[in-house]
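Read the structure below first, then the notes.
Left out: one protein chain. Kept in place: all the others.
The letters A, B and C name the chains in turn, as written, and every chain counts its residues from 1.
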Amino acid sequence: MNLSLEQAETAIKAAKEKARQLSCLQNIALVDAGVNLVAFARMDDAWIGSIDVALRKAKTARYFNMETGELGKWSQPGGPGWQIEHSNGGLITIPGGIPIKNKNGEIIGAIGASGSTAENDHAVAQAGADAINSAASL
Amino acid sequence: MNLSLEQAETAIKAAKEKARQLSCLQNIALVDAGVNLVAFARMDDAWIGSIDVALRKAKTARYFNMETGELGKWSQPGGPGWQIEHSNGGLITIPGGIPIKNKNGEIIGAIGASGSTAENDHAVAQAGADAINSAASL
Amino acid sequence: MNLSLEQAETAIKAAKEKARQLSCLQNIALVDAGVNLVAFARMDDAWIGSIDVALRKAKTARYFNMETGELGKWSQPGGPGWQIEHSNGGLITIPGGIPIKNKNGEIIGAIGASGSTAENDHAVAQAGADAINSAASL
Partner (left out) sequence: MNLSLEQAETAIKAAKEKARQLSCLQNIALVDAGVNLVAFARMDDAWIGSIDVALRKAKTARYFNMETGELGKWSQPGGPGWQIEHSNGGLITIPGGIPIKNKNGEIIGAIGASGSTAENDHAVAQAGADAINSAASL
């Protein structure tokens, strides 16, 4: 099963709302199960460099089926995934990328958010992922 | 002046409606005056290869401030823009990329659409661009 | 539904047999529905440059859900897909890339073959695709 555009738009709407609550400006990207882009939105005046960061966070989360911040723990100096960021044309292992699962627990895509602190980026991505799961449960 | 996310979302909504009228599946991308991505949407089951084509059409239209199909006439064998597609990391000069202007005639960004024939792609992009201008005129 | 490794290995075996019948040396690649590599084989002494060509043919066939040779007709000078090869990091529109469908007609991946004439490359890819469908029908 694959992330739909309707689900991606639901996530973007929720992510933007969360960003406004946190008073930050975000770029939000969603990829499907095959790591292909489904939807993207950049809030006005958000960091331009975060366009690519958000895209790569979403891809990284699906490439390895884990939150980007978790992969970033592995890739530290001396760690078991040292310099894995050099693969796949460039990964981003900063928090803010989260896999998205359906109600059967299968990964159907991922969301990436970038534009503020790692904490805010993660919270915004989580809000997007949660909105898909909430909508699915209705 | 720069294309806003609200304008880009207005364009995507209109472009999707046009695609449904034409019974085709489209990828739609919008860039701002600085040729940086603002918003993107892929309709479910649209060609995966058209993600990148739509992005490049939008960028190409703003890079040279003209419709992509116009640039494609120049880039033909023997033409004055022969092989210009090799610049900027790869241009797409197929119809479906259109600059977006504000009511003062200033270019504020561009839209790119891809997923069907060149005619359909252009019509979908035009519907998106028109929706921004209609909203602006109110 | 997605191409499995077992299906990909079935295709590679049949493609190699076809290549031997045609007295040519082939590179054979298979991607899944998400355009991600599943399997690859290079026959001994096959063109080294055809490694990448085979990979790109498989990707191109899935990117646009059509045989690469068909896309190559569109991308000729003056054609509606002129220079589309500049998208997606470089397409190959020479014959030898073929989408693979399941028995419900859904595209589950694609095969690409390269190493000889366009006719031979296409025949080898077709033999690989046919082997998957034959195995599925049992």
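Going forward, a residue touches a chain if its C-beta (ideal position, glycine included) is under 8 Å from a C-beta of that chain, and two chains touch if they have at least 3 such contacts.
Just so we're clear, the structure is a prediction, and the values are computed from it rather than from any experiment.
K.L.:
What shown chains come into contact with the chain that's not displayed?
P.N.:
A, C
K.L.:
For the chain that's not shown, point to the residue among A:35, A:51 or A:124 touching it.
P.N.:
Considering the complete complex, A:35 is the one touching the chain left out.
K.L.:
If the hidden chain were put back, which of C:38, C:61 or C:84 would touch it?
P.N.:
C:38
K.L.:
On subunit A, where is the contact patch with the chain that was removed from view?
P.N.:
Looking at subunit A, the ones touching the missing chain are residues 34-35, 60, 62-65, 77-78, 80-84, 86-89, 91.
K.L.:
When the complex is taken as a whole, what residues of subunit C touch the one chain not shown?
P.N.:
Touch set of subunit C with respect to the missing chain: 2, 4-5, 8-9, 34, 36-44, 48, 51.
Operating definition for what follows: only the chains that are shown with their structure count from here on.
K.L.:
Kindly list the shared contact partners of subunit B and subunit C, in label order.
P.N.:
Neighbours common to subunit B and subunit C are A.
K.L.:
Where subunit A and subunit B touch, do the two copies share over half of their residue numbers, giving same, or under half, giving different?
P.N.:
same
K.L.:
I'd like the Å distance between the centres of subunit A and subunit B, where a centre is the mean of that chain's Cα atoms.
P.N.:
From the centre of subunit A to the centre of subunit B is 25 Å.
K.L.:
Can you list the residues of subunit A that touch 2 or more other chains?
P.N.:
Counting only residues that touch two or more other chains, subunit A contributes 34, 36.
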